[in-house]
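Take this structure first; my questions come after.
One protein chain is absent from this view; the other protein chains keep their places.
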Amino acid sequence: MKNWSVGSISRYLPHTAEDIEEMQKELGISSPEELFQDIPGEVRLHRPLSLPPPLSEPEILQDVGNLLERNVFWQKASVFLGGGHYVRHIPHAVDFLASRSEFYTAYTPYQPEVSQGTLQAIYEYQSVMAQLTGLDVSNASSYDGATALADAVRMAHQVNSRPKALLSRAIHPHYRQVVRTYTSAEGQEIQEIPLQDGLTSLSALQAMLDSQTSCVVIQNPNFFGCVEANLKQVAEMVHRQGALFILSVDPISLGILAPPGEVGADIATGEGQPLGNPLSFGGPSFGFLATRKEYIWKLPGRLVGRTVDRNGKPCYVLTLQAREQHIKREKATSNICTNNALGALRSLIYLSLMGAEGLKEVNLLSSSAARYACDNLTQLPGVHLLFPSPFLFEFALQLPLPPEGLNSELLNHRIIGGYPLQKDYPEFKNAWLLAFTELTTKEQIDTLCQRVKEWLSRAP
Amino acid sequence: MKNWSVGSISRYLPHTAEDIEEMQKELGISSPEELFQDIPGEVRLHRPLSLPPPLSEPEILQDVGNLLERNVFWQKASVFLGGGHYVRHIPHAVDFLASRSEFYTAYTPYQPEVSQGTLQAIYEYQSVMAQLTGLDVSNASSYDGATALADAVRMAHQVNSRPKALLSRAIHPHYRQVVRTYTSAEGQEIQEIPLQDGLTSLSALQAMLDSQTSCVVIQNPNFFGCVEANLKQVAEMVHRQGALFILSVDPISLGILAPPGEVGADIATGEGQPLGNPLSFGGPSFGFLATRKEYIWKLPGRLVGRTVDRNGKPCYVLTLQAREQHIKREKATSNICTNNALGALRSLIYLSLMGAEGLKEVNLLSSSAARYACDNLTQLPGVHLLFPSPFLFEFALQLPLPPEGLNSELLNHRIIGGYPLQKDYPEFKNAWLLAFTELTTKEQIDTLCQRVKEWLSRAP
Amino acid sequence: MPLEPLIFSYSRKGRKGYSLPRPFHPAPHSIPSESLRTTPPFLPEVNEQDVIRHFVHLSQMNFAVDTGFYPLGSCTMKYNPKLNEIIANLPGIRNLHPLQPVETVQGILQIYSELEKMLCEIFGMDAFTLQPAAGAQGEFTAMLLIRAYFQKKGMKQKNQVIIPDSAHGTNPASARMAGFEVHQIPSDARGLVSLHTLQKAVTERTAAFMLTNPNTLGLFEQDILKIAEILHNVGAQLFYDGANANAILGISRPGDMGFDVIHTNLHKTFSTPHGGGGPGAGPVGVKSHLIPFLPVPRILHDDNGYHLSEDFPDSIGRMKSFFGNTGVLVRAYVYIRELGAEGLKAASQAAVLNANYLLHRLKEAYQVPYPGFCKHEFVLSAEKQKRESGVRGLDIAKRLMDFGFHPPTVYFPLIVKEALMIEPPETESLEQVKKFADALLQIAVEAKETPDVVKNAPHTTEIQRPDEALAARKPDLAFPSPYSQKSGEIGWN
Partner (left out) sequence: MPLEPLIFSYSRKGRKGYSLPRPFHPAPHSIPSESLRTTPPFLPEVNEQDVIRHFVHLSQMNFAVDTGFYPLGSCTMKYNPKLNEIIANLPGIRNLHPLQPVETVQGILQIYSELEKMLCEIFGMDAFTLQPAAGAQGEFTAMLLIRAYFQKKGMKQKNQVIIPDSAHGTNPASARMAGFEVHQIPSDARGLVSLHTLQKAVTERTAAFMLTNPNTLGLFEQDILKIAEILHNVGAQLFYDGANANAILGISRPGDMGFDVIHTNLHKTFSTPHGGGGPGAGPVGVKSHLIPFLPVPRILHDDNGYHLSEDFPDSIGRMKSFFGNTGVLVRAYVYIRELGAEGLKAASQAAVLNANYLLHRLKEAYQVPYPGFCKHEFVLSAEKQKRESGVRGLDIAKRLMDFGFHPPTVYFPLIVKEALMIEPPETESLEQVKKFADALLQIAVEAKETPDVVKNAPHTTEIQRPDEALAARKPDLAFPSPYSQKSGEIGWN
């Protein structure tokens, strides 16, 4: 390390040889060595890092382009996967606005005078999420749907210190896993509420619920796409035991489904991807978490509030920070610092464009596509709806044979088929979960049906 | 037209039914009919326009996507076409900045107080173009390389009122055609200077040049990719006759070639696409036109000058407008109003990123790729360089058979081959013009050679 | 927004903003040294971040449609849909080389062809060329067509073009470039073409009449059929300047009004962004008798697909290096596809409604030289203000900046003194139009009560009333300037 590597190596490094000369002179040094003299020789790296040789912009574009040729994806293929992440339409205006670098190259708005843009956007985000969930207050974002749910379960524990959380088995299996990981160390016990006809079994819940129960968690629509019934009744049961009722919800569905706050949920969480965020193989998008105002001091994550400045002008600031790690350290409601603000901004822009009407249309388009697909697929021999319960835009089918074989077959025709449930639900052999959105075309569904039909006819 | 079509038809139309109600009331009208009553019934359209049914954003994306599947293009294929437009690297920073909508949704900067961004950018553009061309002043942009050249020929006529323009036959055939179209009506005579060894014949020029000559136009590198020799000598010859010397140049080549101003040109023009503008099937990019200060009052197009505001602050304004159509009307130097400012901005950003060093590297990369290709291709049986003159990054080959057949063959291998010269130059049978850039890879050239070899071996 | 230094001020030798591959074949070119540069050009050598910041700062110094209401008359500063941007930048459009063989560009040719057809329907014409790069080039193309038409007919005497005094400057300039003599006629008291004056002006030498309809005053030329008759009676052609077509989409068509040849500004009527001064696109439509003269190449369609043909012996020739401003054409295509027939008509209706509402609100405070319903724009005069308190049209324009608006077009058309030419496109909401009306009303009050506030406007912009005379007297048109002694000095700040 005798010599400076800096100079004109990279377009990202502005220091010229003369700059370095001048700076060394000012510092009275003559080599980088002197600035790093506090690093003991034993922990120095005495060789160059062994990394692939540097590439230029055109080479990277070509290299990554070649790699991505190996991916199959929506646009090149029809995709019928869902499970919390959906192939939804993202108006180009969302990308356009979110790529304004005054938004994406800023950091957490610690200094309100120079961050009103981000702050007001978060306040507006909190407002629309409160509207969608029917609750009083939303945090500024969590990492994703699963961690938002885990945060909610931890939050319930902080509210009532009870040891047991009851999670419906109809919750996304990954979300249940993350809740387990998150709560594993703090001694919370996670129990699973069994299923009945593809819905959370209320009788089982009734039996499990007691004064040790911290919270009850249900997903709606649940992992099978079914709309959970009798949520108000559940809320009453849960509240009767002094527990908290948590709903993990799909945000698009809130355009037509009864909002969690209205059915009596205390906390609502969910995955934000469907609201204007690209799939990106699962991230980054964001998670949301909203609650009633009485629990506000237990809320994990940042919050923005409206106030006035010293001249009386309305403005926005980070607020109620005494919940957070940078103030409360180990006593904070959570460790979250960097969240997923940009994903939340995208959702705000998306919702601003869609409005209540647009959101409703998205639901109706998606559900009518699902209806059409269901009507046609279930006419094929040996294909049935797995559950009788009403669904919105996703449903599970019972196939006569394992869906893995069908999926490989479909892939040859540029179709990425449904999700085989058996891996996560051994009890549902040959079950296949399919999702439909406002982007699914009739042609895509017809082709799917045709291919399934062919596969069935060739089956042994 | 009894009723308003406005309302919630489109996301681009904000008027609600109530808005219209209110506005009608204010105006004292009750139907759109009343606002259009001055349009006589005979010239009214009494039926709806017969256009394809409206499409939504997702449908348009899919529809256009399907159409574009029918195009083959660089990225999907190797492209060896040049002729003024080149497959050059555009740093993503150029796209990023040029897609800031404060730039692209503004209009001509008529009001300097709210347009300093555009104005300063044009001033900087004029500065870098003056640097590249070695001339004093550049206009704010022309439409493209051909119209810039046509403007220059018209400008020379305005300077000296002489009737005859001499254009080298080595100028891009399209450019020569546009010059003819542009000058056809004002009585300027266009004569063509013949070729010698792929260069403009100086002896022929000498013979044609006289006191009736308004201007002499040469392209460098010329259409065949050859670097024209003895330009200073040409300048002297031209000036001795009191005519103007116009050079049509490739802007990238000015990174290493002697600038027009230095060799004695009075006007330099060219196509701006290679400077950070996408090919876009030929437009929009921009044309540039630079000249010496003595001709400034004859310059077509907008100009930005630096001045101070009433508080003494430095700033920029449109200036010397008394040359332009909105002031001078039929006596203006040209009719241009809307120009190609955004393409010029892109070129400024491109040149700011590249600097002199980057531009040099682009030249060296391109010319070494061309050299490599030339060395390898001319080893194939029956393949020769068409001209002996030195070239930069584009050259013409003489093939043993018509290149059209070769090109179709190459297309099957995702290669878009060179440009057959015969269409524009009947004297050059079986000639094939190939271009190379900093993006051409060794692999692409090797594949090309291989395919040409195979074709030759199969040839009758 | 503080001042931003010149890009050159960020430049240091040894900095770079690019990232290029290494050569795989480091062979020297064979160019003789006398053809080479002796010194490198003085270009900025700047790292990427500083380039980004510089241009972000410059962008922040601009008013734009995306930042506010831009009622620039005659320019139709309507919203530029974001969808159109992404589509024009798809690789299948962006990366097409203009010399590619037609079999590799069938997709874009189909878009062109469909756009030509849609424009024919919208304007009532028989054929379109998409080639012209802007309105002015469209006009020039049209004038060349007319010239070629008469030459073909052997009518060399047709060497004069008549133009109303309210016309845009490009009209006479284009006519002149096409070799015509320009004859200007005054508008009548209605602000319209006087049939009487026109009749008197028309002679056997008349080749064409150039007209905008609605005209630059925002008024519909009601006598259009009679105008056409007068022209056609002497065998002259009627040209339509399409800059104002935003008033009449789906309502009335130039082809049905008797126009023989028209141009249209896609960057106005069809929502493509103005780019800070361009690019535009100025397709030209003709009636069948002018088709043989259209510029080449033209798009043909047969069973084998689309072709570009140059085989038109009577063509005026080529207008551009290549076909047209593809990026602009595609945006307009998408716009028309999204709006459809009803949407286009709705757009024109709303534009005209906005303009009339605004005119109505302002007509007491400002002089309205030509009263009555306007179309998509209208012209006010600040004559009254000038007379009463010395406040000029330009002052009012500048004062609007303090209210957060872009000023209207000023001092055009030339026939209205102290003209303020206002166009509130259909994409502006009623609230926005009201706010603008309120601002102009308040300025009218200010002009009476505190005229200096208006005369000294703007007060809130960083730069105020640049010295344009100085700029013209001592032109400083480049840095380092060949005109000034200060060329060693970089930027300010």
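Chains: A, B and C, in written order; residue numbering restarts at 1 for each.
One rule holds for everything that comes next: a residue touches a chain if its C-beta (ideal position, glycine included) is under 8 Å from a C-beta of that chain, and two chains touch if they have at least 3 such contacts.
Small disclaimer: the values here were computed from a predicted structure and weren't measured.
Visitor: Could you run through the displayed chains and say which ones the absent chain touches?
Guide: Result for the missing chain's touching partners among shown chains: A, B, C.
Visitor: Out of A:Ser161, A:Ser203, A:Thr338 or A:Ser457, point to the residue that touches the absent chain in the complete complex.
Guide: A:Thr338
Visitor: Check the options A:Ser30, A:Ser184 or A:Thr378 and report the residue that touches the missing chain.
Guide: A:Ser184
Visitor: Just one of A:Ser56, A:Asn160 or A:Gln241 touches the chain that is missing; which is it?
Guide: A:Ser56
Visitor: Under the stated touch rule, tell me which residues of subunit B contact the chain that is not displayed.
Guide: Counting only subunit B, the missing chain is touched by 7-8, 10-14, 16-19, 55-59, 91-93, 95-96, 101-102.
Visitor: Need a quick check: the contact residues on subunit C for the chain that isn't drawn.
Guide: So the residues of subunit C touching the unseen chain are 2, 10, 12, 15, 19, 47-50, 52-53, 56-57, 60, 65-68, 79, 81-83, 338, 404, 427-429, 431.
Definition applied: only the chains that are shown with their structure count from here on.
Visitor: From the C-alpha centres, identify the chain that is farthest from subunit B.
Guide: Of all the other chains, the one whose centre lies farthest from subunit B is A.
Visitor: Between subunit A and subunit C, tell me the centre distance in angstrom, where each centre is the average of that chain's C-alpha atoms.
Guide: Here the centre of subunit C sits 46 Å away from the centre of subunit A.
Visitor: Averaged over CA atoms, how far is the centre of subunit A from the centre of subunit B? Could you give it in whole Å?
Guide: Computed value for the inter-centroid distance: 47 Å.
Visitor: Taking the mean of the C-alpha atoms as each chain's centre, how many Å separate subunit B from subunit C?
Guide: The mean C-alpha positions of subunit B and subunit C differ by 19 Å.
Visitor: What parts of subunit C, by residue number, touch at least two of the other chains?
Guide: Expected reply: 15-21, 48, 52, 56, 83, 85.
Visitor: Could you list the positions in subunit A whose residues touch two or more of the other chains?
Guide: 11, 57-58, 91-92, 96, 101
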